[in-house]
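Structure incoming, see below.
The other protein chains are all here in position, but one chain of the complex has been omitted.
Up next, chain A:
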Amino acid sequence: MSIESIGGVGDVASSLGTLAAGYGQGIADTDNAQMTSAIGGGSGTTYTGSVSALAPTGISGIGTNTSVDGSSGTDFASLLSGGIDKLQGLQSTSDDLAVKAATGDLTNVHDYMIASNEAQLATQLTVAVRNKAVDAFNEIMRMQV
């Protein structure tokens, strides 16, 4: 969800607001303070609303993605670090099973294949999220102020 909100074409303004709120700096200090605060304030309020609405589902939901989404709506860094932590867990599981396969301790052949596939998919997901975020950031950097 936050991938789309960051990467979405129509949501650059809210992304800008999110980024400004997330890094807690900068654009409000420039001479264009009025417009920036209007954008930042507006999207900030909307975002808080959606975060509080999302929070219960995020906590009770099974998806890590959802909970990361809910808890860090304004903080992209923790979304990314949460994803990387999960990726690391999947990869270490896969590595453990690879060692077991090599030593002959593997009871289920498919367990290793599943773990390695999950690790591969998680890697692809993380890379996709990162690419989307970098794309959005570049888009913002190209913006004429």
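By our rule, contacts are C-beta pairs under 8 Å (C-beta built on N, C-alpha and C of every residue); 3 or more make two chains touch, one makes a residue touch a chain; residues count from 1.
Here is the rule we go by: contacts and distances are computed from a predicted model.
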Chain left out of the displayed complex - its UniProt protein name, from "Autoinducer 2 import system permease protein LsrC", "Flagellar basal-body rod protein FlgC", "Protein-export membrane protein SecF" or "ABC transporter substrate-binding protein": "Flagellar basal-body rod protein FlgC"
Contact residue for the chain not shown (choose from A:84, A:101 or A:114): A:114
Hidden partner interface residues of chain A, rising order: 7, 62-65, 86, 108, 110-111, 114, 117-118, 121-122, 124-125, 128
